[in-house]
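Removed from the display is one protein chain of the complex; every other protein chain stays in position.
As written, the chain order gives the labels A and B, with residue 1 at the start of each chain.
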Amino acid sequence: MLSLSAAELLHLKQMIELRRPGYGLPRPLYHDDLLYRAEMDGIWRAGWLFAGHSCQIPNPGDYFLYEVDGDSIIIVRGKEGQVQALYNVCRHRGSLICEATEGHVKRFICPYHQWTYDIDGKLLLWRGMQEGLDKSQLGLHRAHAREVEGMIFVSLAQDPPDFTPAYETIEPVIKPQGLQRAKVARLMDFDVHSNWKLVWENNRECYHCNVNHPQYTKANFDHYNADDTIERVAQQLAMVTARSEAKWTEQGLAVTRTEAGLTEFPDPEHDIWYSANRTPLVDGWVSESLDGKQVAPLMGDYTDPDVGTVRVRMLPNFWNHSSCDHSVAVRLTPNGLYHTQIRMIWLVDEKAEEGKDYDLEKLLPFWLWTAEQDWQICVNQQKGVNSHAYVPGPLSTYKEYNLDRFLRWYLKQMTAAIG
Amino acid sequence: MLSLSAAELLHLKQMIELRRPGYGLPRPLYHDDLLYRAEMDGIWRAGWLFAGHSCQIPNPGDYFLYEVDGDSIIIVRGKEGQVQALYNVCRHRGSLICEATEGHVKRFICPYHQWTYDIDGKLLLWRGMQEGLDKSQLGLHRAHAREVEGMIFVSLAQDPPDFTPAYETIEPVIKPQGLQRAKVARLMDFDVHSNWKLVWENNRECYHCNVNHPQYTKANFDHYNADDTIERVAQQLAMVTARSEAKWTEQGLAVTRTEAGLTEFPDPEHDIWYSANRTPLVDGWVSESLDGKQVAPLMGDYTDPDVGTVRVRMLPNFWNHSSCDHSVAVRLTPNGLYHTQIRMIWLVDEKAEEGKDYDLEKLLPFWLWTAEQDWQICVNQQKGVNSHAYVPGPLSTYKEYNLDRFLRWYLKQMTAAIG
Partner (left out) sequence: MLSLSAAELLHLKQMIELRRPGYGLPRPLYHDDLLYRAEMDGIWRAGWLFAGHSCQIPNPGDYFLYEVDGDSIIIVRGKEGQVQALYNVCRHRGSLICEATEGHVKRFICPYHQWTYDIDGKLLLWRGMQEGLDKSQLGLHRAHAREVEGMIFVSLAQDPPDFTPAYETIEPVIKPQGLQRAKVARLMDFDVHSNWKLVWENNRECYHCNVNHPQYTKANFDHYNADDTIERVAQQLAMVTARSEAKWTEQGLAVTRTEAGLTEFPDPEHDIWYSANRTPLVDGWVSESLDGKQVAPLMGDYTDPDVGTVRVRMLPNFWNHSSCDHSVAVRLTPNGLYHTQIRMIWLVDEKAEEGKDYDLEKLLPFWLWTAEQDWQICVNQQKGVNSHAYVPGPLSTYKEYNLDRFLRWYLKQMTAAIG
C-alpha cells in the first residue's frame, strides 16, 4: 500500500466522507492526485482485472501485454497450456523483456543482457554473473491469473479476493457462448479524456439511453424503468420472456433477467463486484446489430439465434455484451486522473471468415457507435465536474440506483483501503 | 477560498514579501504552483473579468462561452434582454450543457439526461426524478454580470467588488464609440507561453515600444516619456491637443489625457483597477491603422474621424483601444503558470459590410502586429525568468512607473487574499 503521512491519510478520509447519500460524488473526488494514487493501490492493484481473451494466445509461448499504471504484464500461455501473468521486468536491471505488444516466444530473452527465462518465468541463463547468487530466486515476478470460459482475469494484489464466487456466477451463464472457440474480429483502443469513475457511472444507468443511444434502445428493454414502462412495453417484455423461456429451456439456457430496467449491480453490502445474466432482446431482434439480424455465424453451443443477450460485468474494469453471433468486451484502464484507456474486442466464432461469413461494416457499428456516444458523454461530464461551480445533484431512485450502488461500492473500497 | 495549511500560508506570505521596492518580482512568483492557485482564487475568482461584447449576443437565447480556470461560463441574453452569466454545469450530474462555444438556444437542455432549463437558468423539466426534491433549488448557478456600453464583465466571486466606480469612469468615455451598435469583424485566439503577470507587465510600460513597435510608435505619443520628450514632440503634442480640444468640445468629447507618457494606472493605494481616457493621435492620423487613414465607417456617435483614441483598461484581464472607425478588445485568461490564453476582438460599425466598407487586410495589421510583437517579448521573458540566475533588476522611474503600480496592485491583492 501507499505509505502516507498522517496528514495525507486524514485528507483522504475527509474526502471520501464528503458524499451526501443519494447524490453524486463531490468535486474533489475527481481532481485529487493523492486520491488517484490511493485508487490505484486500493482498487486497481487490489481487485481482479480483465486482461483479454484466451483465444488471443492459443498456444504455449503466445503472449500479449497489458499495461496498468506503469506495470507491463505479460499474459502468456505456459508450458502446460495454463494462462499466466508475468511482470515484464527483467530481474537483473529492470529492463522490459518483451517490447512487442503481442507475439510468440520460445523463451523470454531480455534484450539488454540476455538473461533468459522459460515461458513460465523461470530464470534459465545469465552468462557473466558471479558464483554465489541464487538463480532460483530470480524468476519473473508473477501476478495472479484466472480464466473463465476464455476470459482472462489478472490481479496485481498480493492476496487478491477469492475469485470462486465470480467464477461460479459467470461460468454457467457465459458457457454456451463458446468464447474459448472464438477469434478476434476486431480490437480497438480509445483514449477517453475522462476519469475512470465517470465511465462507470455512465455505464451504470440507462437514464441517458433514450436520447443518446438510438441504436441500443431499439434492441433492448433495459432503458425502460419501473416509472416509465408503459403497458404496451410491459406486454412485449412478458411475451418475449415467455417465448424465450420456453425455447431456452430446451437449449439449456436460463433466462436470468426478465424485468425492465437494469439488473441491480454491484451490491456493495454483500461485496458483489461481478455479475452475469441472459436477457431477451426486443421481438424480432436476434443480435445487437443495427437491424437486429444475425451478422456472423452462431457461436459456441447455440443452435438457434434466438438466445437474447448475455451480459457480464466485473468491477473495476470490465463488461461484455454477447449475442448469438458475436461478443463484445470492454476493458477500462485508468491513465491518470483525466484519462481512461478503453479497449474494445469483438469476437466471432473461430471458424468464421471475414468477407465470407461476416463483414466488419455490419458487425461493428451497433456497439462501436453506442460506445462512442458514451465516451463523448464522459468527456463532456469531465469538463463539467472540472468547474468550481459543480456540486453533485440528486440521483434518480428510479433510474440511477445502480450508479448509486457503484458509488457506494467505490467508497467502501476506498474506506477499506485507507483503513 | 483555498483551504491551506498553516505551512502553505506561511510559504505564500513569505513569497509575496520577497519583492524589493522599485524592482521586478522575484523568481518564485513566476514558478510556484500554490501561488498560482492562490492567484486564481484571490484575483481571478475575486474581481471583474471582461467576457466579450454585447453585440455578440443580440437576441434572447444567444450565448457564447467563456472558460476561466476550468469554469465554463455561459454568457447568455435572457428573456428580458438582460445579459447573464450562468455556469455551464448541469445541476444533476455536472455535465456541460452547452458544447458549442457559441450559438442560440430556446432552452438549455443537458445532453446527458435532458434536464431542461429556461434561458434564465430556471430548471423546468427533469423527467424520471422522484417526488420530494425541490426543483426550485436546482437552477443553474449564476455568476455576476455587468454591461458597460456593450462590453460585458463577469465576476465569479460570491461578493464581487462594487462595479459602480468602474462603470462611472468608463461609461462617459466610451459611450460615443457606440459599441452596442457594433459587430465583430474578427476574433482571434492566441496561446502565449508566458505567465499572465508578464503579459500585464509588458502592457504597463512603453519603454519597449521604440524598437519593438514600429507601427504603434508612428501613431501615438505615449511612448515618449518625461525624460525623452524633445521640444519638437512636445510642440506637436500641444498643437494636436489644442486643436482636438476645440473640435471635441463641439462634439461633446472630452480630452482626458494630454501629456506624453502612459496614463498612470492602476492605482493600488486607492483601489483603482479600471481606467478610461481619450487621447490625441499624432497629427495626420485618424485611426490606429498602418497609414493612419480611416479603415472602416465611423462608429457610434462620431461625425468626424478626428476623435483621437479611446483606451479602456480593467484588471486583471482587459484592455481596449478604439479609433473613430474600429475598436480592439484584448482579453487575458491564465491557463496554468506558463500559459496565457489571449483573445482579440475587432469591432466595426454594425452596418459596415466586409469587402465593401472595410477590408480585414487594412483593419487588422496595426494591432495584430503590435500584439504579436508583445506576445513574442513575453515568451522570451518567460524563458529568462525561468533561469536560476534571474534576479529582478531596477525599474525605470521614468518609464516603468505603471509596471511598478501593477506589481504593487498585484501584491496588495494577494496579501488581502492570503489574509
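What to note about this one:
Here is the rule we go by: a contact is a pair of C-beta atoms (placed from the backbone, for glycine too) under 8 Å apart; a residue touches a chain by one contact, two chains touch by 3 or more.
Since this is a predicted model, take the numbers as computed values, not measurements.
The missing chain, though absent from the display, is touched by one residue of B:R127, B:R142 or B:H208; that residue is B:H208. Set against the missing chain, the residues B:G103, B:P365 or B:P392 yield one that touches it, B:P392.
Note on the undisplayed chain: of the listed residues A:P21, A:G70 or A:G355, the one touching it is A:G70. Residues touching the missing chain, restricted to chain A, are 5, 45, 69-72, 87-97, 99, 111-114, 127-130, 133, 138, 141, 156 (touch as defined at the top). Contacts to the hidden chain, counted on chain B, fall at residues 7, 24, 201, 207-208, 211-212, 225, 227-228, 377, 380-381, 383-394, 396-399.
The working rule: only the chains that are shown with their structure count from here on.
Annotation: 48 Å between the Cα-based centres of chain A and chain B.
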